[in-house]
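The complex appears here without one of its protein chains, the remainder shown in place.
Going by the order they are written in, the chains are A, B and C; count residues from 1 in each one.
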Amino acid sequence: MLKILFFAALRERLGCASTNLDLQGQVLTARDVLNQLASQSTQWQPHLADTDLLCAVNQHLVPLSHPVTAGDELAFFPPVTGG
Amino acid sequence: MLKILFFAALRERLGCASTNLDLQGQVLTARDVLNQLASQSTQWQPHLADTDLLCAVNQHLVPLSHPVTAGDELAFFPPVTGG
Amino acid sequence: MSLRIVVQQPDFAVASEYERLRQDARCGAVVTFTGLVRELAEAELLSMTLEHYPGMTEQALTQIATAAQQRWQLGAVTIIHRVGTLLPNEQIVFVGVASAHRAAGFAAGEFIMDYLKNRAPFWKKEHTSSGEYWVAAKVSDQAALKRWQ
Partner (left out) sequence: MSLRIVVQQPDFAVASEYERLRQDARCGAVVTFTGLVRELAEAELLSMTLEHYPGMTEQALTQIATAAQQRWQLGAVTIIHRVGTLLPNEQIVFVGVASAHRAAGFAAGEFIMDYLKNRAPFWKKEHTSSGEYWVAAKVSDQAALKRWQ
C-alpha cells in the first residue's frame, strides 16, 4: 500500500489530506500515481494537473519521475511559502 | 594654528597624542604637514614615513593631497581595526 | 558544529537564542535573521496560518543547515520555524549562525533562508479583511537560489 498526502491549497481543493493506493506490486513513478488519481475523479483532475505541484517521497523533495513502491510515503503540494 | 592628532600605534611610537603647527597663513597639503613634522625630529621621521598611514581632515578620511588651513583639525593614524 | 532545529507553535526568544550562539569562544561573529508577520499593502491582515508537513520540515531544515556547515566554517547553527496561527508583527522564523569570520556568517544565514524559502514544506495562508488567501510563491525567492548554485 502507498500512502499519499496532500498539503495546503491542494489539500483544500481536493477536500482530502491523505489517501492510499494499492500498487499491486507495481513500481510506478510519482507522475504515474498523479495520473492514476486524476483518472479516478473528474473533480480532482484539474487540481492534480497543476504543473507547479511539488512532490516528496519519504519526506524528501524529488522530481515527478521518482519511483515509488509499496510502503513509501508520497506527498504532493504547491510551491512552499514559509520563512 | 593647525591642530594635529595622532592615534593608536602611531601615537605610542611618537609618544605624542596631539601637537600644533603654525601655518603662518600658508595652505599646505596633509602630506606637506607630515613632511614638515618629520623634518623637525629624527625620532619621529621613520614613524611618519609609514606609507600605510591614514589621514583625516576635520574628522573625514581624505587623501594626503587634501589641503589644510588654520583652524582645521588634522589627524594621522594607522589603518583602522575596529569591528 | 552544534545544530539546533525547532519547529513549534509557541513563540521563541531571540535573546536566549543569541546567548546560546555566542557561547563558542572561537566564534567572533554571530549573524541572526528573524522573519516577522508583516502588514499587507492591499488589505488589513488579521492573522496568518502556517501549515507544514510534520517530519519532513525538520528533515528539510536539518539538510539545509548541514549543507551550510559543509560549505562554510561555522560554529553553532540554529533554525526555528513556527507553525499554526500568528498575528501581525509576531515572529515566524529565526536563523542564527556563529562563525569565526563575519563573511561566512552572513553568507550562511542568507543561504539558509534562501533554501528554506524554496525547499522547506511550510505554507502560509493570510486571513485578511477581504478574505482568506494562500500566499503565492515568489519568483524572486526562486531566483535567490541561483547565487548558490
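Please note the rule applied: contacts are C-beta pairs under 8 Å (C-beta built on N, C-alpha and C of every residue); 3 or more make two chains touch, one makes a residue touch a chain.
Just so it is clear, the structure is predicted and the values come from calculations on it, not from any experiment.
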Chains in view that touch the one left out, judged over the entire complex: B, C
Residues from subunit B at the interface with the omitted partner, ascending: 5, 7-9, 12, 52, 56, 59-61, 75, 77-83
Missing-partner contacts on subunit C, residue numbers: 13-15, 18, 22, 25-39, 88-89, 91, 100, 102-103, 105-106, 109-110, 113, 140, 144
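We take it that only the chains that are shown with their structure count from here on.
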Rounded Å distance, subunit B centre to subunit C centre (Cα mean): 48
Distance from subunit B to subunit A - Cα centre to Cα centre, in angstrom: 72
Touching two or more other chains - residues of subunit A: none
Contacts with 2+ other chains: residues of subunit C: none
